[in-house]
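Read through the structure below, which is laid out as structure tokens, and then see the notes.
Just one protein chain is left out here, and the rest sit where they should.
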Amino acid sequence: MDDPLIVVALLLVAACATAAVAVRDPERQALVLAVLGTALAVLFTVLQAPDVGLSQLAVGSALTPLLLMLSVRKVRRRERGKGRTR
Amino acid sequence: MNGWTATATAVLALGGGATVWGVATGPLGRRVVAQNLSTSLACPVLLLLAQGYGRPSYVDLALVLALLGPVGTLVFARLLAEDLEGDPPGARAATYAVAVFGATVVIVLCAVAGPGRAMVKLLVTGALLVAGNLVASRALAGGFSGSRHG
Amino acid sequence: MNHLLPLLVAAPLLGAALLVAGGRRLPRAVAEPVGCVVSAGTAALAIVLLLNSSPPLVEWVGGWAPKDGESVGIVLVGDGPGLGMAALASLLTLAALVYSWRYFDEPPRRHAGSFPALMLLFQTGMCGFAVAGDLFDAFVFFELMSVVAYALTGHRVEEAKAVQGALTFGVVNSLGAYAMLLGIALLYARTGELAMVKIGRGLDAHGGPDALTLAAFVLVLTGLLVKAAAVPFHFWLPDAHAVAPTPVCMLLSGVLVEMGAYGVWRVYGTVFDGPGGIPAADVERALVVLGVLTGLVGAVMCWYQRHIKRLLAYSTVAHMGLFVIGIGSLTPEADDGTALYILGHAGVKAALFACTGILLDRYGSVDEHALYGRARSLRGVAVLFVLGALGLAGLPPFGTGLGKAVTEEAVGGPLSVVFVVVSAVTAGAVLRVAAHVFLGAGPEPRDVSAYETTGIREEPETRHRLSRVPDTMTVVPALLLAGSLAVGAVPGVARLVGHAVSEAGSGGAFTSPHWTPAGVLLGLLSTVLALGLAALAVSRPEPFGEQPWTEPLRRLQSGHIGDYVAWTLAGATLLGALALPGILS
Amino acid sequence: MMSVLPYLVAVWIFLTGCYGIVTSRNLIHAVGCLAVCQSATYVLLLAVGYRDGGTAPVFSDVEPGSRPVVDPVVQALALTDVVVGATVTALLLALVIQVSKRHGTVDPDELSELRG
Partner (left out) sequence: MTRRVRRWVLAVGGAGLAALLVAACPALPPFGGATHPYGDRVVHESLARQTANTIASVNFDQRAFDTLGELGILFASVIGTVVLLRQTRDERRAAPEPAAVSLPVRRYALIVLPVALLTGLYVVAHGQLSPGGGFQGGVVAATALHLLYLGADYRALENVRPIGLYEVGDALAASGYLVTGFAGLLGGTAFLANTLLPYGTFNTLASGGTVPLLNAAIGMEVACAVVVLLARFLDQAVEIEKESGS
């Protein structure tokens, strides 16, 4: 009955996941992962799992990107610091 | 399938596809804008779904997304400020279009819901959605620039 | 009695929570004894339950006992093997905690309780996995013990090798766990149940095995075999076990890896062994082939190591191969033998790691070449090390010897040759190390290959290099060796183990493993071979040194996460291919 | 097609994530790919539990028994896993940070401390 909606959400998630792998720069990957989190949340809602969707929203929209970006920043800062001392 | 879910499907297919394309390709500035738009689009979609499924409790998802979506974008704006400085992304037309779309959805749903607790929740969600979207896109366009990054 | 089963999980978890809740004020002198006491209490509980486990204990957590044969809750199964593994894990955790008494030089500032808390969480995970009767519940505790293991492996964050090894460990094992979860989802889709026994019945009710059964089998076993370090899922193990803090190594090699093998036995025995599961011939083929590969690769790689902890880690890989063969041969006698072998091996391997830890803390090195002749003064440690090596070879009456003998007899024929060769080669390598390090025998070894991990320039784990070895660090390995000896020498133990395993296994036929003349002879043969190999390697380094044909094998162990993940996928494919014929027919 | 599409999508996501880890040149990227692999498990679990025309078994705003409901068990399994997945990601990222400190790089091709 809701087939088109489910298909669209599934394809969106699949496309996002593929993009998250294909984008090689970790900062840009974090952006794609944030979108993937949102897409997954929509898919879960469509699959009638609002609890899981809420969980995914809480984690995927702010927490995971923040963790990833902070790691990137730490790693970058070290590399930049290394460049200066050379 | 009713009108609400049909609208949601259409928005998801067009808007979702566009944001995925936008976030996966192109310069960094365009990618962050696409990320911001993805949350501001997904939020009205969730509202439409809640209405379409006849499940007012699903509105909680939209509320949480309206709260945390802009937070996520602010994270990117803050931590990518240096990279964005050179070319501050501005996508005014798209941002306003999405904001208007969100506001329209909220108003229509409020009209359907009628006064009551549900309407308050919808209004709060709508206000957070529109304000968050605008603030986040402003932050991306240079809200953090000139700051030292602490 | 069965109501006490969940306490195996709850007690150490509560202990860990209290240690952390003690917060920053908690001094180290309190945190460590508390950790030991909680761990010991859990071990005592596990042993008490073990002694009462005939008939097996069954507990529905939360009082969700089945109505009309159907339940919505989680079932815990306290049978002999499960509680035995829980008891083994608890005792080893206790040993590791005692060994590490006032050990690390720098517990994280203001977090004195964190190391004992992590050890208790490790114990929680292993106990929970051992008694799980529900597949998803098993997955949760499997994940818990993995997560703790990653953190503990990387505990010495100032060591470049440690953090790299821990990351590799984390990525490969997480991927394995996700594969397992996918497999659980497939099984749930087919049967609509999560309790292992019910899943088994659901598969049988559906009829013969098909592609879905095979896929679920491959995915679940991939998760477990990654943990069990079967070739080609094994690459993470030497990288992780060689760099973890010594007390953690004792646990990782002594029981964590064996948990993977136990999981294979449990899951196959309850889920896939019915007519709707995977035919026995195919499982046997898959596991025996992987086991033989694992044993041989592990033995060869073990022989050519100079980093002592890495050498021991490869010997764990090799022995895991033997355990997988034992489990894969699907006979009650082989199960008994493997159980005994695991018990004996845990004591011996943990003791060997403990002795290596003493070397590390005394000399700041675990490199066979760098330590050449330097440890002459450590007589007591030398005796323990050599005893451990002999135990590894399967010298009667060590538990390893009994386990090996019983399993060899059960598998028979050419496979017992694999057992003899693997135990002889790994023990020979350890004896060679002993001769070089403690005696300074033979000519000084020369550095040949540049492509290998050396053990020089390692940081000792204690505050200063030890001038005197603390008593706890020698008593623990001695007790562990005594335990391993007791498994083989005390006659009642083998009977009890045999009884417990056959009661839990599907066989039903009660077996009583015991020493036989052939078994004793084979054990002696392995020992003599090991001694001979070691003597030859020490006196004539040339023909036993680096060989060109091992070079490709060593190149595979590249330390690259991508390689290891690729091999994991290839291993899953191999497993599927080996089990495929039964599905096609 | 519709009857297997969700399962195929889960398989696709899992394998894509694996491909990403194997070919990754940056450990942070690899950890991100691992998170992608994990999302395959959520998709598969929820797809298994879906029922046509069903709604969520949350009865705060619908009458029990008035509509068919989807399977709550898989939702509970997936739900906890989401949060736990995030914390495991955090743990692995912590290790990556230490790797970058001790090795000066996060390119797996350049890590050569452990081999042979």
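Letters A, B, C and D mark the chains as written, and numbering starts fresh at 1 in each.
Here is the rule we go by: contacts are C-beta pairs under 8 Å (C-beta built on N, C-alpha and C of every residue); 3 or more make two chains touch, one makes a residue touch a chain.
Because the structure is predicted, anything quoted here is derived from the model rather than measured.
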Omitted chain - touching chains that are shown: A, B, C, D
Among B:Met1, B:Leu14, B:Ala97 or B:Ala131, the residue in touch with the chain that has been omitted: B:Ala131
On chain B, residues whose C-beta touches the chain left out of the figure: 57-58, 60-61, 63-64, 67-68, 70-71, 74-75, 78, 124, 128, 131-132, 135, 138-139, 142-144, 146-150
Touching residues (missing chain, whole complex) on chain A: 50-51, 53-55, 57-59, 62-63, 66-67, 70-71, 73-74, 77-78, 81
In chain D, positions touching the absent partner: 2-8, 11, 14-15, 18-19, 22-23, 47-52, 56-61, 64, 68-77, 79-84, 86-88, 90-91, 93-95, 97-98, 101
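The rule is short, and it goes like this: only the chains that are shown with their structure count from here on.
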Cα-centroid distance, chain B relative to chain C, in whole angstrom: 50
Separation of mean Cα positions, chain D and chain B [Å, integer]: 24
In chain A, residues with contacts to at least two other chains: 1, 22, 30, 48, 50, 58, 72
Residues of chain B touching at least two other chains: 53, 55, 57-58
Those chain pairs that satisfy the touch definition: A-B, A-D, B-D, C-D
Residues on chain A engaged by chain B in the complex (per definition of touch): 1-2, 4-5, 8-9, 12, 15-16, 19, 22-23, 27-28, 30-32, 34-35, 38-39, 41-42, 45-46, 48, 50, 53-54, 57-58, 61-62, 65-66, 69-70, 72-73
Of chain A, residues touching chain D in the complex: 1, 3, 6-7, 10-11, 13-14, 17-18, 20-22, 24-26, 29-30, 33, 36, 40, 43-44, 47-52, 55-56, 58-59, 63-64, 67-68, 71-72, 74-75, 78-79, 82
Parts of chain B lying in touch with chain D, wherever the complex brings them together: 53-58
